[in-house]
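Yeah, one chain of the complex is gone here, protein chain that is, but the others are all in their spots.
And then subunit A:
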Amino acid sequence: MKEMMRAAFVIARRDFTAVVLSRTFILFLLGPLFPIIIGMAFGGLGSRISSTDLRPVVGLAMPAADAARMEQAQARLSERMATQSLPVLRRVSLSSEPRAQLAKANADVVVIVSGSLTRPIMTGQPDDIKRLEGDISLIASAALAEKSLHMVHVEPQPVSTSIGAQTQGRLIIGRIAQIVIFFLTLLLAGMILSNLVEEKTNKIIEILAAAVPVDAIFLGKLMAMLAMSFVGIFFWGGTAFAAFLAVKDPGTSLAEPAMGWPLFLMLGLIYFAMAYTLLGSLFIGIGAQAATVREVQTLNMPVTMAQMLIFFFASYAVDKMGSPPEIAAVILPFSSPFAMIARAAQVDALWPHLLAIIWQMVWVGIIIRIGVLLFRRHVLKSGGGWWKQLFRSATG
């Protein structure tokens, strides 16, 4: 075991330095920041668009007194309601028919309300009438009630803790953690698929297989890619944290996961590592069977779909703590890290995590072993029975 770990470390060090010291690694680090920059640029544009008044404009062709009361009622209601929830009112000429006004080339109102406060008449296209008649009815009713319409005052009674809000907050934290881990594994684990292709195309695999156990090759490659992922995560995480501190409202308080932030973040890293190595050990086993980069590319799609399925399963169970689907998601090796991080957000017991991590590590070992067996049989063309190969020692 010691010799295998030593050999795995030699391979991991080579792979890690080869990746991290390459120029393309800078692109790898900066890559995920591009969508954020683009997102921020588009976000700015979006907020400008959303701040533009896009409310429909309703023409008022009513006597001046009625029109004034309508405008006052609209203003009073708008104070109590969300911005842009009521249409804009604009007075139009009373001299011509509403139909004729709407037909003019320079018409700038959607519908025209004529008649009186007690019997308003709305002229416009059927869809616009349907959309706006409720608002106009509300405004007209408020205008009729005038000062007799008293707005009721809601008395605030703040509390320091609300279990309901906390539960909701922890559920959200669990979901976000799942999504973050999923996206990170989706982004990073796929790269492992093509990991052994270089060795196979450059014929280095023969040198490696003659010198060290194939298990050590697989393990070393996984270790290298995981280490490289951690470099990326610390870089992106650090950048995101700095950005958060820069834009954070001082009054904002975050919900606390059940285990507390330090332990939760540590478990987050561990579960990312487990999700990564579980999928990675599968991917390296699948990728090792591929002879060319093209074959690896073809494998990418079904592999991504499988990842999505696992995520959806774990995500489905997140708000059903202790239910059969949640327990199944915890036990199923590939969904286990996702289900467990959601648990860490909502439940404070530590021992299930220790069990889960050991369970997941056992599965990493089993999957690597099966990958090695397939590699020895199909790539190295080595003989021996399935069971004998599966349970033989790494050096044997």
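The rule we apply is simple: a contact is a pair of C-beta atoms (placed from the backbone, for glycine too) under 8 Å apart; a residue touches a chain by one contact, two chains touch by 3 or more; residues count from 1.
Following the convention adopted for this analysis, contacts and distances are computed from a predicted model.
S.K.: Identify the UniProt protein name of the omitted chain, choosing among "NADH-quinone oxidoreductase subunit H", "Alpha-ketoacid dehydrogenase subunit beta", "ABC transporter ATP-binding protein" or "Deoxyribose-phosphate aldolase".
M.R.: Answer from the UniProt record of the missing subunit chain: "ABC transporter ATP-binding protein".
S.K.: Looking at the whole complex, which of A:1, A:105, A:210 or A:246 touches the chain that is not displayed?
M.R.: In the full complex, the listed residue that touches the missing chain is A:210.
S.K.: Could I get the residues of subunit A that touch the absent chain, sorted low to high?
M.R.: Answer for subunit A: residues 6-7, 10-11, 14, 18, 22, 198-199, 202-213, 376, 380-384, 393, 395-396 touch the chain left out.
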